[in-house]
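Only one protein chain is missing; all other protein chains are in place.
Then we have chain A:
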């Protein structure tokens, strides 16, 4: 991507006015990012506190939860796929194995909630993201409102999924 930067026009210094003209930059964003990190790592600079000092807001927490559930679900799917390739026997066999452990209804429901909630939250917040991608819903009250809707619906749909079967 070509970037341009604004420069000082020195042709008429007596006016003290800065005129703008576009000059293409010599580096890409990737190069600049890499240079930044290389320099700061080389100088062993500590990072300024950020997550520990900035006041956490609901949109922030929802955002990282979206990422967390995404990574968790993806890891779960990969683990499932790997086990499918590696373990002998088939799926119903292992399901019966877990059945035979007789876990108890409370723990069973908890486990189901542990699967249902990440799916439900990530899906609903994903829809919220898609609305943002279409350009809608960026006003701060709207962000908070849609956020609360996602949280409430996630919990409700997860409970419904557990109660359903």
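Throughout what follows, a residue touches a chain if its C-beta (ideal position, glycine included) is under 8 Å from a C-beta of that chain, and two chains touch if they have at least 3 such contacts; residues count from 1.
Just so it is clear, contacts and distances are computed from a predicted model.
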- Task: Between "Trafficking protein particle complex subunit", "Succinate dehydrogenase [ubiquinone] cytochrome b small subunit", "Exosome complex component RRP45" or "Centromere protein N", choose the name on the UniProt record of the chain that's been left out.
- Result: "Succinate dehydrogenase [ubiquinone] cytochrome b small subunit"
- Among the options A:58, A:77, A:110 or A:160, which residue touches the chain absent from this view? A:77
- Query: From the list A:38, A:58, A:110 or A:149, which touches the chain that is not on show?
  - Reply: A:38
- Item | Sole residue of A:58, A:130 or A:149 that reaches the chain not shown, by the stated touch rule | A:130
- Task: Using the touch rule from the top, list residues of chain A that touch the missing partner.
- Result: 1-2, 4-8, 10, 15-26, 28-30, 33-34, 37-38, 41, 60, 63-64, 67, 70-71, 73-74, 77-78, 80-85, 90-92, 95, 98-99, 108, 112, 123, 126-127, 130, 133, 161, 164-165
